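The structure's right below; bear with me while I get my questions together.
Yeah, one chain of the complex is gone here, protein chain that is, but the others are all in their spots.
So that you can tell them apart, the chains are marked A and B in the order they are listed, and the count of residues begins at 1 in each.
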Amino acid sequence: MTTTILNTTPGQITRKQKLGPASIIAIGIILALLILPAFVQGYTLTSYRDVLLFALFALSLDLFWGKTGILSFGHATFFGLGAYGMAIMSIHFSIDPAIVSLVGLLAGVGMAALVALIVGYFILYGGVRGAYFTIVTLALTLIANHVAVGWPSVTGGDSGLIGVPPFSILGWSFADPISSYYLALIVLGACLLSSMWVMSGRLGLILTAIQDDEIKVQTLGYKTPLLLLMTFAASAAMAALAGGLYAAGNGFVAPDMIALLLSTEVIIWVAVGGSGTLVGAVIGTAIVWWLQQKISSINASAWPIVIGTFFILLVLVFPKGPAAFVLDKVKKLRRDKEDDR
Amino acid sequence: MEALIPFSLNALTLISILLMVSMGMAIIFGLMNVINLAHGEFITIGAFTLVVVQGLGGNFWLALIAAPIVGYIIGLALEKALIARIYENPLHAILVTWGLSLILQQVIQLIFGASPQSITGPFPGSIDILGVAYPAYRLFLIAFALATFAATILVFKKTKFGLDLRASIQSSEMASVMGVNPDKINARAFASGAALAALAGVLLAPLTAVTAYMGINYLARSFFVVLVGGAGSISGVAAGSGLIGSLETALSYEIPTTVAQALVLALAIVILRFRPQGILPA
């Protein structure tokens, strides 16, 4: 049954909306980012590259949270596993430089997917959903952070590991800012478009149906825990991909790449863009990153307070996310205007 | 045999700590189904009450009285202002209490600074137990935690407040039919949970580094104590603390403490799979 779900092309499902507004926005953003290096170079470009990788990380969370309605508070675990996988493979083992980046990336992504499968099996098949899932994944980040700090011989402990080589494959090196920027952009673009494509198909519909009434979906013959588990694992693997590329791009890993604050921040990136839209995760990351630059330049320690306040506002003022909040207001304004006439 | 005494005392110390930090969470979680992610910060608030009291020339005992009062007042204020609006949606509760937690951490750090605070515990020496010298303060901690636990059970079983509370945990609709005002009972229960956490903070302070982030270390553990024990049941908290505390102590003899903690949390996830209701459900 799962194979037919994935094989069903979106074209069969929604023939009328082959190119929805979300995909047009996504393609527009990717095209705009393609020409960005014509205007920005050097160090600034590398920080834009990091934003792209964070956007990929946010996308991975939205793939699970936005589509299943279950919030993972532990996604930094997977980002961190990707980063540490890359760092540990390239620093502790003497692997042929031609393939070391690939091996590191595969190790990190594989570890993340494996952890997601194991933990996800215990909680999803245990019938744990909603708030419990959130809190168990939160604990997962704490556990992972404990291990990262408390196992210095492997992870470098508090100070992390320095000296991760730039991403390279079979002699192709992505060391300079421009090529590493394009690497990040291509990976992000590919993941974004393919996620949107898969989710506009039957799998996306079934995941929405599970949010409505999981029991009913089960009576229709779907193995709902399996579908949720696979989505979770795919999401974790994508987060690790972002983490691995981030470690290679910056040359180091540190415990704050596998910490609760990062798990928290990624939720905000997704929420600002509007969860469930996928492309919104990318936009949200860019907006929040820009805000963070502004606020941190005034007072660095104010940032966690801003995040905390945002969480409270998110629930009390705009539960559907700021994007939907603004859209609703605009719609209402327009309606009021029409009523006036 | 000689080695068994310090081991059991170490395990008892940890169990007592877990008992103290988890009781408040169990009440709030069991009653309102709210996972209070700011629970750790109430522990921190308790510890910093000790810092302030000692800074003003007061002693440990004064702080032990002051902290639960401070915790109760802050808890009551936050419940009225924020928590009362989010009971229906557990995810909202998580986001709001987490936001609260981040703000409280940062505010405490802005006021007191990032470096660990120095405080003095009440009993510096050690006591001989069957030929083994053991820190006196830890023995006091064990006795105090057991006393608090007993007192909480008494409040639960014998007082009007406890009866209303238990009725509400069983079924809030039934309780409100019986004339229990749910808003009042929720506010008082949340504040009491916060007070218990603050009390735990004072007791913990002499054993750990007192910083704005100290609470977070206890958040996940108290959550798992409650889940493994069974939400909403005070005896479940004892069972959960006993299991997690003794396991963690036993494991830390062989492997680094942080890794032992990680392993125990992982084990708790496995237990959830097979006993989703906890060991001793309400």
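Criterion: contacts are C-beta pairs under 8 Å (C-beta built on N, C-alpha and C of every residue); 3 or more make two chains touch, one makes a residue touch a chain.
Criterion: contacts and distances are computed from a predicted model.
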Listed names "Response regulator", "ATP-binding cassette domain-containing protein", "Fe-S cluster assembly ATPase SufC" or "Planctomycete cytochrome C", matching UniProt entry of the absent chain: "ATP-binding cassette domain-containing protein"
Shown chains that the omitted chain touches within the full complex: A
Sole residue of A:L193, A:A209 or A:I295 that reaches the chain not shown, by the stated touch rule: A:A209
Contact partner of the left-out chain, one of A:V217, A:A237 or A:I267: A:V217
Positions on chain A contacted by the hidden chain, ascending: 4, 7-8, 12-13, 15-16, 202, 205-206, 208-209, 211-213, 216-217, 219-221
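Throughout what follows, only the chains that are shown with their structure count from here on.
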Separation of mean Cα positions, chain B and chain A [Å, integer]: 33
Of all residues in chain B, those that touch chain A in their complex: 33, 35, 37, 82, 85-86, 89-96, 98-103, 105-107, 109-110, 216, 219-220, 223-224, 227, 256-259, 261-262, 265-266, 268-270, 272-274, 276
Complex contacts: residues of chain A adjacent to chain B: 71, 73, 119, 122-123, 125-128, 130-132, 134-136, 138-139, 142-144, 146-147, 149-151, 260, 264, 267, 301-302, 304-305, 307-312, 314-316, 319
